[in-house]
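Structure, as structure tokens:
The complex appears here minus one protein chain, its other protein chains still in place.
When the chains are written out, they are named A, B, C, D and E in that same order, and each has its own residue count from 1.
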Amino acid sequence: MLLHLVNPNSTASMTEQAGRAARRVAAADTVIELWTPPDTPASIEGYADEALAVPAMLAAIRAAEARGAAAHVIACFDDPGLNAAREVAAGPVIGICQAALQVAMTLASRFSIVTTLPRSVPIIEDLAEAYGAGRRCRRVRAIDLPVLALEEDPAMARNLLRTEILNAATRDGAEAVVLGCAGMAELCDWLARETGLPVIDGVTAAVKQAEAIVGMGYRTAKTGAYDWPRAKRGGLFSEVA
Amino acid sequence: MLLHLVNPNSTASMTEQAGRAARRVAAADTVIELWTPPDTPASIEGYADEALAVPAMLAAIRAAEARGAAAHVIACFDDPGLNAAREVAAGPVIGICQAALQVAMTLASRFSIVTTLPRSVPIIEDLAEAYGAGRRCRRVRAIDLPVLALEEDPAMARNLLRTEILNAATRDGAEAVVLGCAGMAELCDWLARETGLPVIDGVTAAVKQAEAIVGMGYRTAKTGAYDWPRAKRGGLFSEVA
Amino acid sequence: MLLHLVNPNSTASMTEQAGRAARRVAAADTVIELWTPPDTPASIEGYADEALAVPAMLAAIRAAEARGAAAHVIACFDDPGLNAAREVAAGPVIGICQAALQVAMTLASRFSIVTTLPRSVPIIEDLAEAYGAGRRCRRVRAIDLPVLALEEDPAMARNLLRTEILNAATRDGAEAVVLGCAGMAELCDWLARETGLPVIDGVTAAVKQAEAIVGMGYRTAKTGAYDWPRAKRGGLFSEVA
Amino acid sequence: MLLHLVNPNSTASMTEQAGRAARRVAAADTVIELWTPPDTPASIEGYADEALAVPAMLAAIRAAEARGAAAHVIACFDDPGLNAAREVAAGPVIGICQAALQVAMTLASRFSIVTTLPRSVPIIEDLAEAYGAGRRCRRVRAIDLPVLALEEDPAMARNLLRTEILNAATRDGAEAVVLGCAGMAELCDWLARETGLPVIDGVTAAVKQAEAIVGMGYRTAKTGAYDWPRAKRGGLFSEVA
Amino acid sequence: MLLHLVNPNSTASMTEQAGRAARRVAAADTVIELWTPPDTPASIEGYADEALAVPAMLAAIRAAEARGAAAHVIACFDDPGLNAAREVAAGPVIGICQAALQVAMTLASRFSIVTTLPRSVPIIEDLAEAYGAGRRCRRVRAIDLPVLALEEDPAMARNLLRTEILNAATRDGAEAVVLGCAGMAELCDWLARETGLPVIDGVTAAVKQAEAIVGMGYRTAKTGAYDWPRAKRGGLFSEVA
Partner (left out) sequence: MLLHLVNPNSTASMTEQAGRAARRVAAADTVIELWTPPDTPASIEGYADEALAVPAMLAAIRAAEARGAAAHVIACFDDPGLNAAREVAAGPVIGICQAALQVAMTLASRFSIVTTLPRSVPIIEDLAEAYGAGRRCRRVRAIDLPVLALEEDPAMARNLLRTEILNAATRDGAEAVVLGCAGMAELCDWLARETGLPVIDGVTAAVKQAEAIVGMGYRTAKTGAYDWPRAKRGGLFSEVA
């Protein structure tokens, strides 16, 4: 199967990191196609960054579908444009936050999430609520480091994350921890070893869930909120209008 | 005060209608500046339409702030980009859905919402939940008419809306009804007279709420999720980066 | 318009303070009529105080309607008798807690409330839930000072409030703070300057919201829970029975 | 034990009916003292009726405590003034709605409530939510008959109730039904026989729960929201001030 | 009445303790029959222990019904098998957690629960949510002592419980505390005296609630989720199949 992994931000090194994490777990017959947009924000830190990233991502998803992509993974923990992407795709579209939380709810009775900046905490809390985590998500914590600093100072990032994961265990009663940024994917194994907890990365969770859903033969529902966008002037399907 | 009323879609006649509704209730010293984007979808009917409309809207809000706009109203009932808009504005940003629901929760113990297409029902249900309506919002109903048909066949729209409002009263126990589309603003008074219920339009609700909040002297919080977007390559404030 | 501002407690100096706060933000054509009941509790600190204050307040609202009042503001943060007041009024009735929370939910993604006594914390938590704040209201905090002490020792009140607002920001992640007592109205601006946060006072919020709703032409729904009280022996409308 | 059963409304025949229902289930050593206020509304149908009834009720509870009452039952399904009553009593105060719902949640996985007037539906829905019924309460139904008509035309009341209970079973999937008015207490057994469902009356539920809690030796918590009202001018305990 | 008190675990001394607590509050005409299973886990600490205990308990309940038991109390705070037990009993089945929480919600506006092991915290949180405690249950705390240690080192248990109850009061704002293990029943009075709070034990709460419901004449609903198990091979009622 052809799996389309889109990084909403325009930092190619982050796409590459997500791609490496994805390929490490992908099935032998999964071809992962990476996509980095040219002009979107360098990182997604807040609602405006999200909003600027989505139109290019929707176009990329349409193009990938035309090339035969069977499923799509949005490699940003805010799941930007997830619902819109489901409108424009026939194949399943997986957000790494939703995928990671589904895994967490399968492995643990209570978990916490550790993200980058405090400003993202309410955003992720709202996603956790929308995805049904409820009280299973004990708390969303932030290490107060910008997204790009994860790559610029990985030692610092690692230490801050380890500390915050241990805080989640001792103070929140978290039995597992979800990493709240795609840029943390490659730190996942080290953090799990250091802390002794299941540490869940959304990129790998989403890739495997995409393979699973394609393997079941399901596609996105097309009779309600995720129906194809209506053709119209200025719309995504304006050529039909 | 200068009030910036943005119509996310590119149909100028809808902007004009919203403008007329707004001016009818605005205070004497409120100057309403209308904005219609050139290239966004002709109507907002689903998540993808929303996503395509937001970037231009954010730019328009920044520009209006630079011209001295004290507040902004987003004249689309899906409140597209509302959180992102709050990041890029110092003045309050009012979504017509949130404003209408706040009025409804002040006037009635239970209400329903009537919108255009069935595909918008889950979108509006999620907004009602996010805005805290809970069980006060009995039901979101759809007349199954596209947004632009409200202007093309107003007689049909009127009849369908009257019927659905009466259904809301008798079947849902709704004591008031919120109109779930900016394009219904000018039908509001007629529907209220015909049905005997408070019928609440979001455009007027948002304009008056904007005036009210400016009158109290409040501005958008800037220390958390609504803080200014971080300056970065490709970001809205990239010139600073 | 004639705006009826009722103070449920019998301390005239508190009515006066609320009146000053109200007049500072009211529109030029808003006439604010203050009302202090002669015999109700000197302050509202708990459910029993609320209960004793409501009957006189309902009578005052009826009388004010007869004099032409277009709207009513209940100037006590517990919103005592708010639903009952909506039954006996044709014009909108605004509770300062509901109004303040609606403003907070428009300006901030997360906020906290600071009130006087710990015994009021569950009362206000329940109101915040009823008004749909959900997780947007991080926490209700108390400075452990009785209501009347706000006037008796304003320096102490000011300091305690400043400290607790800063606690809300640093410990709760509050981006704005709502003042949980009508008697704090005149401290609002000073606290906002001192803390750098939007600090929201319910009295001014309610006055402007009342003006806004009257400006839209809406009145309280009269077909369900807020319908006129049924005429009956011993009832409010017993003269009709 | 001395059990104080207060009827918030001033219709003595309703107090007598509640008293008969109470005495039929009371333990041999329970003395039930009935109280009918002289001047409150003849029936409680809405928020304003509730508000007018509470102050006299609070005074009656204080007086009964002074006479040695061990517990109090408020015999109106809206549970008017329940929280305030808990402030002024050392013994437990039982609301018949809360008591009936606790019994329903013990006997059935899903239940409905049948009340008198449609205007009471939102009031009771909110109580059911506050008492934690959540989705266990399928629906609140109304027979659209005023409270006093239950006594005036018992045959009509009986038929309407039977029909609505059967509707609850077949349409809501209710496994039990709660009677949503103290004035229905004596119809309970007949309705249970006719419909084959557990039909739960709040008056008897509250009396037995009061006996149970007194039998365990528990009293109302006095360190938070239910602490004694603070002594103050105009307050319930003003004589202490 | 014959009241069947079942201890799901196989530690007879715990059954005896629960029996003593039960008899201390039971009515004169209540005969309490105790039951300890021979082979279930020695204590219930987690989901697997619960699962192993339930089948024997269901058989015991059927047998007790055949002997004329009017009601059943499950004396383990996890309420193991409560729903299944309601299927196999005509009389009411009371879980001590549900009973204790109903009492707590009657006596206090906010309460906390103190249990034994941290692993039980999510289990009890989920029960509190299922029983509708919502935000009324501030927090579930654990003293980190295994169940059987309550009997082996009562002095230690007492001290840990006292400390944690006081923590609940000062840090959670709890106005009452529920003991989260049947094995704490006999410490209840001492803890209440030491802490000055209502301290609620589920065994006594359940016994009195069982008497109350039997006294009202109610039985378990038999038309839906609590209907008799269907007769089938391998089922509880397989002899009928």
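As a convention for this text, contacts are C-beta pairs under 8 Å (C-beta built on N, C-alpha and C of every residue); 3 or more make two chains touch, one makes a residue touch a chain.
Remember, it's a predicted structure, so these values are computed and weren't measured experimentally.
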{"item": "Residue of E:T40, E:T106 or E:T220 touching the missing chain in the full complex", "value": "E:T40"}
{"item": "Touch criterion as defined above, residue of A:G19, A:P41, A:P55 or A:P92 at the omitted chain", "value": "A:P92"}
{"item": "Residue of E:G19, E:G91, E:P122 or E:G202 in touch with the missing chain, whole complex considered", "value": "E:P122"}
{"item": "Contact set of subunit D toward the excluded chain (per top definition)", "value": "109-110, 135, 173"}
{"item": "Subunit E residues touching the omitted chain (full complex)", "value": "9-10, 39-43, 45-52, 54-55, 58, 81, 83-84, 86-88, 118-123, 126, 130, 146, 224-225, 227, 229-230, 232-236, 238"}
{"item": "Interface residues of subunit B (partner: the chain not displayed)", "value": "118, 121-122, 125, 129"}
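FYI, only the chains that are shown with their structure count from here on.
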{"item": "Interface copy of D-E among A-C, A-E or B-C, judged by whether over half of the contact pairs recur", "value": "B-C"}
{"item": "Centre distance in Å when subunit C and subunit D are each reduced to the mean of their C-alpha atoms", "value": "29"}
{"item": "Rounded Å distance between subunit C and subunit E, as computed from the means of their C-alpha atoms", "value": "43"}
{"item": "For subunit B, residues contacting two or more additional chains", "value": "83, 109-110, 173, 224-225"}
{"item": "Chain contact graph, described as a line, ring, star, complete graph or other shape", "value": "other"}
